[in-house]
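The complex appears here minus one protein chain, its other protein chains still in place.
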Amino acid sequence: MSTAFHKVIMGLYDFLKECFSGFWDYETPKVMVVKNRTLGVIYRAVQFLVITYFIWYVFISQKAYQDSETHPDSSIYTLMKGTAVHGDDILDSVEYASPSEGGDVISTLLRRDITYDQKQGTCAEYYKVENANCSKDADCVPGEVDFNGHGRRTGKCIQYYNHTFKTCEIQSWCPIEEYAVVREPALVEAINFTVFIRNYIHFPKFKVLRGNIEDSLGKRRKRKYLNKCQYNEETDPYCPNFRLGYIASQARESFSELCRTGGVIGVFINWDCNLDLNPSYCKPTYSFRRLDVRKDEDNSGYYYRFAKYYSKNGVESRTLIKAYGIRLDIIVHGQAGKFSPIPTIISSVTAMTSVGICTIICDWIMLTFIDKNEVYSDRKFDEVREIASAFELSYIGSFGSNHSDLSDGVPL
Amino acid sequence: MSTAFHKVIMGLYDFLKECFSGFWDYETPKVMVVKNRTLGVIYRAVQFLVITYFIWYVFISQKAYQDSETHPDSSIYTLMKGTAVHGDDILDSVEYASPSEGGDVISTLLRRDITYDQKQGTCAEYYKVENANCSKDADCVPGEVDFNGHGRRTGKCIQYYNHTFKTCEIQSWCPIEEYAVVREPALVEAINFTVFIRNYIHFPKFKVLRGNIEDSLGKRRKRKYLNKCQYNEETDPYCPNFRLGYIASQARESFSELCRTGGVIGVFINWDCNLDLNPSYCKPTYSFRRLDVRKDEDNSGYYYRFAKYYSKNGVESRTLIKAYGIRLDIIVHGQAGKFSPIPTIISSVTAMTSVGICTIICDWIMLTFIDKNEVYSDRKFDEVREIASAFELSYIGSFGSNHSDLSDGVPL
Partner (left out) sequence: MSTAFHKVIMGLYDFLKECFSGFWDYETPKVMVVKNRTLGVIYRAVQFLVITYFIWYVFISQKAYQDSETHPDSSIYTLMKGTAVHGDDILDSVEYASPSEGGDVISTLLRRDITYDQKQGTCAEYYKVENANCSKDADCVPGEVDFNGHGRRTGKCIQYYNHTFKTCEIQSWCPIEEYAVVREPALVEAINFTVFIRNYIHFPKFKVLRGNIEDSLGKRRKRKYLNKCQYNEETDPYCPNFRLGYIASQARESFSELCRTGGVIGVFINWDCNLDLNPSYCKPTYSFRRLDVRKDEDNSGYYYRFAKYYSKNGVESRTLIKAYGIRLDIIVHGQAGKFSPIPTIISSVTAMTSVGICTIICDWIMLTFIDKNEVYSDRKFDEVREIASAFELSYIGSFGSNHSDLSDGVPL
C-alpha cells in the first residue's frame, strides 16, 4: 500500500518536474504528408464539403456567428371598432367585444342565443335530460340534481311548458334556456369589424424596442392613415387594423361558418430581427390560423355564456346570453440576432474540429485501398513493442543517443 | 520597419506557395502504437466509458440525434359545467365561473361573503381601522382618508351600528362590509363541478398539430362519451372533463379547506412528442399542483371581490360579493423531437472529439507508471533542439538528403 502510494507521489513529482522543465517547449503533432493525388483529392473534397456545410448552413442560414435572443417581452393592446345593426338595435364594441381591458385575448360575439327574463323559481326540466320524462310524481326523486340537468328536482311531475308531455319539475333559473331561447340571426356586418392591435416588443439583452406601427409618416398624416387603413399583406403591411373578414379568409375559414359555430383564431405576430442590419428592417409579419380544429366538428367552435342581471319589481332577474363568436388569441413570436465574437469563435472551433475529424475517413481509404505495401501504415503507425529482451538490446545499441528507434532494427 | 514588413510579406508568400504546392497532399497525424496490454486495456476501458455515456445519455436519454422544438403554440378553451343548490337558489356556471370567455385562467367561486344593498352615503368606520375609535367629534379629522379604511372621515363621531361604542363617521359605500356581511356556507356540490379543457398545440417547425380529445371513437359515440366521461389517469386518460374534486385530490389539497380559504391550482398539460414514432403516441399527460403555498397561511388562498350594480328607486346600489374560490391556471408544456441529420452529426463529432481527448488520461498513465526507461516518451516526443552549432553540423552532414534527422545523431 505504502509503496504504491509512494510510487503515485513519485510519479506525480516526476510528471510535475517534467512539466515544469518542459514548460516553455512548444509541442505540435507530427504529421505524415502523403504525396498521393487520389488521396489528396478525396481529402480536399471531404474538407470542402464540411467547410461548405459550415459556411452555408451554420454561418449563413443559421447565423451561428450571432448572439441570439428569443422570447422578447411583449405588450399587446387591442381595441375593436365597428358598429353592427341588429334589427332596430345598434351594437357597438362595448356590447360585442369582451373582455374590455384590451389584452392579448379578445372575443367578439357574432351571434346570440338569448333567454330573456329568467328568475329563480320552479319549472319543467328539459326533456332530453336523463330520467326527466315522467308520467306521475313518483317518477321524480325530490332533491335529486342531475349533472347535465338544470337544477334540483322538487318531486313533482308537470307539463313541459306548452307541450303535451310531462317532465319533472325543477328548482332553477326559469324558464330553462332550451325552451325559452330566442335565436338571433348572425351579425353579418361583423365581417367589417376591425381590431386594432398595438404590439411593442423589447429584447432586454440587446436593449432593442420595436413597435408594429408605421412611423415614417408625419404625425398628422399618420393619425389619419391609422384611422382609415386596413391591414393587407401587400398594400398596407404596416397598418395595425385587421378586418375580421380578412383574418377569417387568411385563416382559410368561411365567415358565415364562423358565425354559425364560433371559432378561435390565432393572430401570430412574427418578429425576426437581424440587428446587424438597420433596425428599420425589423418589421413584424402576421399570420393567421384557426386554433380550434374545424374538422373535429363536435368539439370545435367557440361560445360562452354570460348574463345581464337586473332587478324587476324587487326580484332579481337576468337575461342569459349564449354568445357564439370569434376569439382572437394574439401570439407573439420574436427572435433577434446580433454579431458577437463568442458564438463566432465557438462555431469556428467546432468547424475546425469537424474538418480535423475528416481525416478518419481518408485514413480508412488510405489504409484500405491505396496502401498496397503497407508503406503508409508503417509510416503513420510507429509501433513500439514491449519485448523486454529486444528492448534491452536496442536500448544498449542506441546508447549515447537519447533517442532510440527500436522497431527499425537497423543493424549497427 | 520595412525589412520586418518585407519579411512578413515574404513569409506569407512562402506560406501560400507552400500551401498551393502542397494543396493536393494528404496530411494525417503520425501515431505511435504501443503494444502494451495494460495500457491497451485502460485505453479501451476509457473509450468504452465515453462511448457508453454518449450512446446512453446523449443519444438514448437526451435524444441528441433529434431536432427539437419547445414552447409550441397552444390554444386553450375552458368551460365549467355543473349546478349547485344554495338554499332556495340555483347557481349555474354563468354565476359561479369567471371570466366567461373561457381562456387559460378560469375561477369558480366556492363560498361567498355577501354585503347586500350598499349605497354611497355616510356610516361608521370599521372599529379595527387605526384611530377609528372615538369618543367625541374632535377625535375625527374631517377629510382624512385612512389607507386601510373605507372612506373619507366627515369629522363626526357616531355610534358603531347597533353596538354601544363609537367610531368616526365616514363617507363610503354604506353599510361597510365588515359589519353587514352575510357569510354563506360553502357550495359543497362544487366538488362535482367539472371543467372541460380543450387544448390544441401546434409545433410550427414540424408542422404538427395535436389535440387533447380522443378521436378514435366514432362521431356519435364520441359526443356521448365526452358528455359523460370524467378524466381519470387510469380509466379515462383521454377524457377532457376534470372534476374539481379530482383536481383537488391530485394536488393533495382538502376540498373543504379550499372552500374555506380558496386557492390557485395549476393544471399542467404536458406534451412530450417523439415524432419519429407514430403521431398517435403523442398524447398529453396531466398533473396538478397548488400554486399558492398553503403552509404560508396568511398569504395563501384566493378570493376576489366584485359587485352587482342596480338602480333602486333611482339610487345606484350594489351587492358586494367577496368570493372565495378555486382559480385554475392551465399551463401547457410541450416539446417535440424528430430525427435530423445535423444534430446527429454534431453529437457524433462531439463524441469522437471526446473519445480523442481520452488519450490525455492514457498518456499520463503511460508516461508516469509504465514508461520505465523513457522508451515511450522518446518515441512519442521528438525533441528538436535549437542549438546552432549542432544544427549547422548535422545540417551539413545530412546534405544531399532533403530530410534531416538531427537528434538521431547516427554517424554517417
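First chain written, first letter: the chains are A and B, and each begins at residue 1.
Definition applied: contacts are C-beta pairs under 8 Å (C-beta built on N, C-alpha and C of every residue); 3 or more make two chains touch, one makes a residue touch a chain.
Computed from a predicted structure; not experimentally measured.
For the chain left out of this panel, the touching residue among B:Asp113, B:Asp236, B:Asp272 or B:Asp382 is B:Asp382.
Only one residue in the set B:Asp67, B:Asp139 or B:Asp329 touches the chain that does not appear here, and it is B:Asp329. Of the listed positions A:Asn148, A:Asn192, A:Ser249 or A:Ser287, the one in contact with the omitted chain in the full complex is A:Asn192.
Within the complete assembly, A:Asp92 is the residue of A:Asp14, A:Asp92, A:Glu130 or A:Glu257 that touches the hidden chain. Only one of B:Phe59, B:Tyr127, B:Tyr238 or B:Tyr304 touches the chain withheld from this view, namely B:Tyr304.
Those residues of chain A that touch the chain absent from the view are 22-36, 71, 73, 75, 77, 79, 81-83, 85, 88-90, 92-95, 99-103, 189, 192, 194, 198, 200, 202, 209, 211, 213, 215, 219, 222-223, 226-228, 308, 310-312, 342, 345-346, 349, 352-353, 364, 367-369, 373, 375-376, 378-379, 381-383, 407-410.
Of the residues in chain B, those that touch the hidden partner chain are 7, 11-12, 14-15, 18, 25, 27, 29-37, 39-44, 57, 71, 98-99, 105, 107, 120, 145, 147-152, 171-173, 264, 266, 268, 289, 291-293, 296-299, 302, 304-307, 309-311, 318, 320, 327, 329, 331, 350, 353-354, 357, 359-360, 362-363, 366, 379-386, 391, 395, 401-406.
We adopt the following convention: only the chains that are shown with their structure count from here on.
Centre-to-centre, using mean CA coordinates, chain A is 14 Å away from chain B.
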